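The excerpt is restricted to a subset of chains, each kept in its original location.
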Amino acid sequence: MERSLVERLIAKPELGPLVLLILELAVFASINPEFLSALNISNALTFTVELGLIALAMTLLMTSGEFDLSVGSVFGFSAVLMWTMFNTGLMPMWVAFLVTLGVALFIGWANGMLVTRQGIPSFLVTLGMLLVVRGTALYTTQGFPQNTWKADDQWLAQLLVGDATILGVRLYMSMLWFVLAALATHYVLTQTKVGNWIQASGGNSNAARARGVPVAGVKILLFMFSSAMAAFAGIISSIRTQAANPNSGTGYELEVIAMVVIGGTVLTGGRGTIIGTVLGILILRLMRNGIVLIGVPGLAYNIFIGGIILGMMVLHNYIERRHHAGT
Amino acid sequence: QAAGKTYYWISHGGPADPVWTYFLAGANLWASDTGNTVNTSFHSGDVPSHQEAMRAAIAAKPAGIVSTSPDPGSLVKVVEEARAAGIPIINFNTPDPSAKFQAYVGANLESVGRGWAKFLADNKLVKDGDFVWMPVEVPGATYGVQEEAGAATILKPMNVTWEVTDATLDQAEVINRMADYLTANRTKIKAIIGLGDLVTGSIKRVFDQVGIKPGEIPVVGWGNSNDTTQEVLNGYVNAAQWQDPQATSYIALSLAAMAAGGIPPGFDIITGALYQKDTAAIYDKILSGK
Amino acid sequence: MTDDLVRMENINKHYGRIQALTNVSFSVRPNEIVGLLGDNGAGKSTLIKVLSGAVPLSSGDIYFKGRKVEMRNTADAIANGIETIYQDSALVPQLSIARNLFLGREPTIGPAFLNRMDQDAMNKVARDLLKQVGITKNIPPTTPIGSLSGGERQAVAIARAMHFDSDLIILDEPTNNLGVAETQGVLRFVRGARDSGHSCIFIAHNIHHVFQVVDRIVVMRRGTIVADDIDPKKMSIAEVEDVITGEAH
């Protein structure tokens, strides 16, 4: 009983998030048309992609059954690290950039080793790492933010976040990086051997191991990937916002995980979808942007964010039910 | 008042940092006085989301924007965009000379820090070789950094040493950590500079818990919260800095409105005063009057 | 007898306090089907888990084709050409039938660095294999394992062993959950395996099935081997049952 294409589309787990996104756009746009203005769209997108990069990596990691709370502090730390090395004239920017990525990879590797070899739950490992990394950023800088003036005339800076205005919409290079990353991760998860191993590791690690899948290896790799992406995002963000503050990135971990989960990836692993994550990213970020735009009082901000998340999940759940009746 | 225009009031503060509640109150008061709409938002020191809010505001084409500066240099581009869009934009609470704001309203944090150190020095509360403790809610946030820098200009020459510690924004945690630190270094600490309102406001509770008598260790710091004025009145805190939070917001918005009306403000307005027991009553009235 | 395919010598295994295997020596000759029988908790699964690297042994040696080998993990075993189907059939519920079949050894297509799975090939093979095991009802190979019936899952596990022809195939109670047709499919497969020169360890409680295929029966009780060279042609089912329950004389 092969299913028709239409049926397959409807049955896709991404349907829920998609409907939510469209609904959201409609509502905000109707309240304040500015919401769809070129200017606003480009604004909304810029920061979106920076968190998005992390969310993509987190999707793979969560599909393999682990998650990483330390991304937020790696985000802040790496920017500080790179700029310190660069500003103090220790090395040219691109070297500093590579060194920073190297450090991030090491952090991820450490997370992975502790989780897989020591069998410590990833919650504790990455929570501990969060504190260590954040602390290091604070201690080394003594809390002073790094200035990032000299960035503009750097080819690397241009390559990472250079912007171009296309039909009135200001687009940053980072958009491009995000799209590429999204395509790549989607390909890996759905088309490759490794993708199959990732899902198996999350779905039933014993079974995977019994088949000779290097579960530990896969997870370590993904931890490294998520750290690296966090660092990459942190650097991009610091160049764009022209600020490298040891505190930046605080609390991003929860937001990123929320994006991934809203997208339909399961917290406990085994099932993951990049398309869903992309939708989840847009849903959450546009919501934040829209709320400011329609002028919700600052202190009520959280009420709306939270309320909408809950409402959306109920709706999402309703849609799911409609289409998988019985099961 | 359908006639009212829309203004954006954007802050890097934490929504429940006591002092910010007074800044907010000032903004709301201005709104009701003038019949304009003021959209407010807090960003707890998160630069990207602060910028995002600014841009969202610019997109909404308001009559004016007033904003704090989360980090030196972090708003240069955004401010340019606002100017380009012909939207009046005023800086308040935390100055950023590098960005082309039309005007600044608020305290000069470096001089505030210098003021505290000077007070300690002038009143012979610290001498050569002493150690000063500087608790702060969010290490690395602009306000603490600039105040520390300011204080340094006085303390360094006297070769007084100091340490900044992380107290967090959580009342219970603040008390807990400060109590711990005090217990550990009670003998070493010759004076305390509270770099933020929450920490300064917690001095009484900490002293009580550790069993230190009011005045035993001299304290200076921020005085924009009810707690602190009480502490000044009861002798826990020797001198506290008032920065006219409501006034700051009110004037900043007024300047924005003025600029919107076509009168460009070409000047900064520096607010604030260091008060002691004798004058504390005034501020107590303002604050408890909510 | 260095002509053994595998030989396990003086194997001991304890889980914490529980001694599951005591001084077990066990071997399989090339091109032989060994039936491993024993009551519940006798140690059958543990023995083959040790052999397939699924659990570490406490002491003892394992020789493969006369050469001493370390079975640190299942990958080692697979590398040595040992294919195992565990009792608690190890499948990933979220993955499709095809993806489960090839898990760990997915065929790739295109340039190596793209690491791309050849999903069409996988699905095609999967469909054929399901037929071979005896699943008559056509189930798309893209169906997630989670939505299969007890026996259908078992069948998938078997199909896997069929596809990768290994020197030694270990089946731990493979006919559990299987219907008449499917069971015949499995037995047919086992015989076929031997005819094409493979060896096989066949664990089952249903002695009728065992008698239909094995060359030699080994019986375990309480973690030890109590009989290791029973010829099914020379002994009746009833007699063997006595050996198992320990009423032999």
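Each chain gets a letter, A, B and C, in the order it is written, and its residues are counted from 1.
To be clear about the criterion, a contact is a pair of C-beta atoms (placed from the backbone, for glycine too) under 8 Å apart; a residue touches a chain by one contact, two chains touch by 3 or more.
Computed from a predicted structure; not experimentally measured.
For the assembly as a whole, chain copy numbers read A x2, B x1, C x2.
The rule is short, and it goes like this: only the chains that are shown with their structure count from here on.
Put simply, the chain nearest the middle, going by average C-alpha positions, is A.
Averaged Cα coordinates give chain A a centre that lies 43 Å from the centre of chain C. The mean-CA centres of chain B and chain C are about 72 angstrom from one another, to the nearest whole unit. Our note on geometry: chain A versus chain B, Cα centroid distance of 33 Å, whole angstroms.
Looking at chain A, no residue sits in touch with two or more other chains. Among all residues of chain C, none touch two or more other chains.
The residues of chain A lying in touch with chain C in their complex are 1-2, 191-197, 199-200, 202-204, 206-214, 270-271, 327. Those residues of chain A lying in contact with chain B across their complex are 32, 34, 37, 39-40, 43-44, 46-47, 50, 138, 141-145, 147-149, 237, 241-243, 245-248, 250-251, 288-289, 292-293, 295-299, 301.
Within the complex formed with chain A, the chain C residues making contact are 54, 73-75, 78-79, 84, 86, 90-95, 99, 102-106, 108, 114-117, 119, 138, 140, 147.
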